[in-house]
Structure formats: C-alpha cells, structure tokens
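Everything on this sheet refers to the single structure shown next.
Excluded from the complex is one protein chain; the other protein chains are retained at their positions.
Note that the chains are named A and B in the order they appear, and that numbering of residues resets to 1 at the start of each chain.
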Amino acid sequence: MKRLGSFLLYLSLTIVAIFQIFPIVWLFLFSLKDNREIFSGDPFALPSEFRWENYTKVWEGGIGIYFWNSVWITVLAILFTVLFASMATFAITRMKWKLSKLVLGLCMVGMMIPIHSSIIPLFKMFLSVNLIDSPWSIVITYTAYNLPITIMILLGFYYTLPREIEEAAIIDGCSVPQMFFRIILPMTIPVMSTTVIINMIYNWNEFVFVNTFISSDHFKTLTVGIQNFIGQYMTDWGAIGATLVISVLPILLAFIFFSNKVVEGLSSSAVKG
Amino acid sequence: MKQKKAITLLFTLFLSILVIAGCSNSDKEKASSSGESGNEKTIKFMHLWPEGSSKTHYTIVEEIISNFENDNPGVNVEVEVLSNEQYKDKIKVLSTSNELPDVGMTWAAGYLTPYVDGKKFTPLDDILQSDLKDSFVPGTAEAYAIDGKTYGLPLELNIATIFYNKAIFDEYGLEAPKTYDEFKNVIKTLTDNGVAPIALGNKDRWTGSLWYMYLADRIGGADVLTSAINRTGSFEDLALVSAAKEVQNLVDMNAFVKGFNGLADEEAKSMFMNGQAAMYLIGSWDLPNYTTNEDVPKEFRDSIGFFNFPTVDGKGELTSHVGGPGVGLFVSEDSDVKEEAKKFVSYFVKAWGEKSVTQAGVIPATKLEADSLELPQMYIDVLNELSNATNITLFADVQMSPEVAEVHLTQIQALFGKEATPEDFAKKHEEALSAQ
Partner (left out) sequence: MLSVLFYLPDMGLNDMDKVMSNKWIIALYVLPALLLIGIFIFIPLVLSGYYGFMDWDGIGAMTFIGLENYTAALQDAKFWDSAWHSFLLAIFSTLSLLIYLAIALILASKIKGSDLLRKIYLIPMLLSSVAIAQLWIKIYNPTSGMLNQILLKIGVENPPAWLAETSIVLYAIFIPILWQYAGFYILIYYAALKNIPDSIIEAARIDGASPVQIAFRIKLPLIMGIVKVTIVLAVVGSLKYFDLIYVMTGGGPNGASEVMASYMYKLAFDTNNFGYGSAIGFLLLIITLVVTYIVRKLTATKEEIQY
C-alpha cells in the first residue's frame, strides 16, 4: 500500500516535471527552425535541418553589448533592491515606531500601479533630470518598482525571526547596524536568495522601460535584441528563439546557484540557536 | 560601528552615482541631442525596419544615410530603430513630452490627424512642389494631406489581392474565379474535399476588415465605404449591411480556417505557405514570399498566383482595389534642424524609389519606370494592376480616427465571430462616427 502510494506520488511528480521542463526543450528546438516549420505542425518535432545560422545571425546582430548591459543593470538593480528592501523590512518589523504601519501600507500600494500608467510620467521625470537614454534611469526604475514586492516577501520571514536574538545581541553590546549586518542578514539568506531569483527574472526579462527610456543602441539590453527580429510585415521567429536561448542560459545558471542558497542558508543560519 | 559607516558610505555612494549619472549624462546629452553643436548638425531619425527582420530595408536606409552625410558635410543622421509595435508606443510617449525625432515614420489619414491637430508635424508642401514635383503616384501623398497641406511623404504603396495556391486549385480542377459565384463554387469544392479554402488571421482584425472592405466595394461601389466614414454616407447603407451579411455567409460556408478569430495574421500566412489553405487575401508587401525570398522553397513560390477580388452579381469593378500607401516620413514641427530634416526627407524619398523595389521588393509610392527594371513577373503584374487601377480605397482602419478604428476592428471580430448581426455592426459604426 505504502509502496503504491509512493509510486503514484513519484509518477505524478514526474508528470508535472515533464510539463515544467518542456518549454526549455521546445525553445531549443524552436531556435533551430525557420518560420515555416515553427508554425506548422508539432512544436516538438525535430527541425528538418538544424539551422545553427539562427545563432550566427543573432550573434552578428551585436548581441554581445546587449548581453553585458543586461548583466550589469540586472546585478546592480538587484543589489540595491535587496539591500534597501532588507533594511526597510528590518525597520518595519523589528524596530518600534509609530509610522511603521503607514510605511508598510505605502509599499503595498506601490505594488498596485500598472506600469503603463506610470510610464509617461516617469519619462517626463527622467527627461527633466537628463536621465533619458541613460542606463541609470533603468537601474533606478527596476530598483524602485521591485522594492514593494521584495519587501512583501521579506516581511513574512522577518516576522518569524525570534525576538530573543535581538535581545541577546543588544545585551552583548551590538549596535543596531552590527546586529542587522552580522546577525539578521545572514539569517535571512534563504529568503534573500528567493528575492534575488525573483528580481533577477523580472529585471532580465523586462523590456517596456528599456524600450521607452533608452534610444542609443549601446545602452540597450537583451530583451531589446528580440525586437531586432520583429519586422513590419514579417518576423524571424527562429532568430527570436535563438536570442531567447542565449538569454535564458546565464539566468538558468544563476538560478541554480541561488536556488541552492535557498536551502544552504538554513544550515548556516542562526535559527538553530 | 564599522557597519554603520558602511551603510552611510553605501548610501552616499548611491546618491553620488545618481548625481554623477545625471551630470555626465547631461554633458553627453548636449553633444548628442538634435540641433547644432559647433558646426555639426544632427538629425534624429527613427524608423521601424530592424536589421534582423528587414535586412534589405535596413541596408538601403543605411546606404541612403551615408550618401546623404557625404553629400552634406556637417550634417549627421542619428538613427534609432524599433520594431513596429514598440515604435508606435515610443512615438506616443515621446510626443507627450514634445520629444519627437526630427524625422520619423507615420501612417496616413486617421493616424496622422491628431499629430497635425497638435501641431507636431510640419507641412512638407514646399519640397513636394519643388524637389519632388510629380514624383508620387497620384493619390498617395494626398492620403497624408489634411486641410490642403501634406504632412507626410509615403514610401510604400500596396494593394490587397487574393493569392492562391495553383497546385491545390489544379488538383480539384479549379480556376481563378472572376465572379463571386465562381468564387463560392471554389470554396464549396475545397470544403467538400476537406481543404481549408481561406487562411485568415483575424486576431489582428485589419485582416478581416480587408474582406469586408472588398465586399463593400463590389456590392456598393468604390465610394460607399469612404463616404460612410467621412459622413457624407452612412454605415446603415443597404450595400454596407449586405456586405456584412455576405461576410457571415462566408463564415457559414466554412470559407475561413478553423479558429480564425484567435489566429494572428502570421499564423494564417504560414498555413497558406505550408499548403494548409488554398487562398490568402493580403497586401502586396507579401510579394517577396512568392517571388524572391530564398527562404521559401522555390516549388512553393512557383505555385502561387494572385487574382483580383471577384465582382459580386455583376457589380463592382475588378480594377477597384483596397490598399494605399503604408508608412511615410514626417518632419517634426519643433525640430531645431527643420531645413536639414526636410532636405533629408526629400533626399530619402528620391533615393528610396528604385532601390526599394529592386533590392527590398517594396513597391514605392513614387513613380517607377517598370519596363526598365528587372523584376519578377508577379511584380510586373501587380505594377500593371496599379497603373490600371480605377480606384484604391484606403484601408478602413487607416482612414478612421484611432478611436473609431478601434470600434471598427472590434466589430469586425464580432461580425466574423457572429456575435454581432450585420445591423448591430452598422449601428455600432454609426454611433462611434457620430460621437466624434
């Protein structure tokens, strides 16, 4: 009975796993086809001929600089977001002050604005401080727009941290910053890794802000590289597939790394105390 | 305490980065922004032909720009390329802040009107009357005219025709129909044999509009739709209602591929190009796929022909078409380098004409000496159709203001999906048009 149960459990888990892994397989096959094959028939059929030229085409399209921009903009925005969000969440959940609820409420409202209503005001604001066509407008926007959701995710974890830790730390003579950086932050590595993954995916795949704020080619990011293959009347889907494969690889590696941190963090954290 | 310093440091660092970014950028901004800096003048130009998807267009644009820069020392052209949809969105955002490029691309009539009302585009009549006198095919530049002034110069001219797969037609002993009865017979034969007759991607909606427009033209004559839109006529005109009815008849006959209301034009096109549907109504911009495009198997290209939309019950003219100019160039009213920009536009239009058809397979809006050019037969046929055309009705959604166009397109989907009766369809149009 128990055997059967675990067999069924694994069977269903495997089926779900196949569902979840197939987009990567599909994307890879997609990237080696041409439009005719992509639109006809089975998405999982092997391409009649492996069109590696899709990749060369993409590479010659100057994807290198886009790639580098994507990397540094994503990384910098994540650093700012996770640091500022952790600090704010710490102050909201652990420190005692009257307005903490209000600040939290503001953060929540910040999640609710649809980006298409903020894009025109934001453009005007950046224009007035000469930040249009500067990558900094992108870094700032990513940081600001990811802060609310990051704070929300951190929040639940910070509430569960035992009070005793702070008390002990203060009795030991720690200052608040010492406590935050030395004790609290290391304890939250699992959830920080979670938010890093989420931020990373958002920043890496975003294109509305980049398209609107950036006009110089040397500041554009990978998602804009996709635009290069969308034509007025015709779109080169094979090349888009190749761009997507190239852009998903680094994020897949980074994801596996941080995904391990989600678990690892636990063993080194102070929760055991 | 170290950590406290660390945060303060980090925070100041962040702020100073912002400040530096702002400053350094403003310096650069001055140098690169449109207008004069020293003796150099820079024209900002935005277009929608990215290198990846429209290599030939892109290359011609680059050639023209470098020739222009050589011929005009001291003038630089700075290019930004976006894909169609992103281009439209970005132009909107830029216009809210008065930041339009010096030269950019626009569409005719309905799209253009708000920009002209808002005084964003400058009239180009002076170059049209001098440099470019008599260079355009009649009726094309006029589509960019509002109150007697022309605000855009077209680069393309297209008509929509029905492309068909001769191999499929031959298999069932069919011929290109001349009348609507013959056309219905073709559809019936194909459906009886389990072949999807017409590829239609009506998610994009303007595709369905083409069918409605042609039926309106054939049933009610060349002017009926245009006059309904410009309010000298009405959408409740009997001819327009029966055109709408005829659309639903076609739907009932299963003339269109399954699920057409959820398919993009691109998906429909690929069905046609994979031999999964026998006919496809589309603009002549698609000609390269059936002639010169090496990515499409030669066997397929050779099996494609086209015919004009048939006459309905003896009514209508085969020489009356749906189509019109596509994108055109505008010059921004607030440009600091207006004279140079106009010069560039004029230079561009002249250089574009012949190159565009021979290298990129675009039919330009400027007059061509077709006989002197080496072109595939199908191009010559389409160019002949164009020169013999008695009428070209501009695409309905281009004629209309953006708001009415949205109603029209939604109603097209509802009509094809049979969620709206022909009468509702007419009424919704009337409401939208009279609300303006």
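Note that in this section a residue touches a chain if its C-beta (ideal position, glycine included) is under 8 Å from a C-beta of that chain, and two chains touch if they have at least 3 such contacts.
Owing to the predicted nature of the structure, the values given are computational and were not obtained by experimental measurement.
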Chains on display which the left-out chain touches in the complete complex: A, B
Which of A:L32, A:I132 or A:I198 contacts the chain that the document leaves out: A:I198
Option from B:V81, B:A160 or B:L263 whose C-beta touches the chain left out: B:L263
For subunit A, the residues touching the chain missing from this view: 9, 13, 16-17, 19-21, 23-24, 26-27, 30, 38-44, 84-85, 87-88, 90-92, 94-97, 103, 106-118, 120-122, 124-125, 140-141, 143-145, 147-149, 151-153, 155-157, 159-160, 164-168, 170-171, 175-177, 180, 190-191, 193-194, 197-198, 201, 204-205, 223, 226, 237, 240, 244, 247-248, 251-252, 255-256, 259, 262-263, 266, 271-273
Chain not shown, touching residues in subunit B: 7-8, 11, 14, 88-89, 92, 95-96, 114-115, 117-120, 196, 202-205, 257-264, 267, 271, 276, 402-403, 405-406, 410, 413-414, 417, 419-420
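The rule is short, and it goes like this: only the chains that are shown with their structure count from here on.
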Whole-Å gap between the CA centroids of subunit A and subunit B: 36
List of subunit B residues in touch with subunit A within their complex: 1, 3-4, 6-7, 10, 14, 17-18, 21-22, 25-26, 29, 48-54, 57, 80-86, 89-90, 93, 96-97, 99, 266-267, 270-271, 273-274, 276, 283, 285-286, 289, 295-296, 326-327
Partner subunit B, residues of subunit A touching it in the complex: 34-36, 38-40, 57-58, 61, 80, 83, 87, 119-120, 123-124, 127, 129-134, 136, 140, 175, 177-178, 180-182, 211-212, 215-217, 227-236, 239
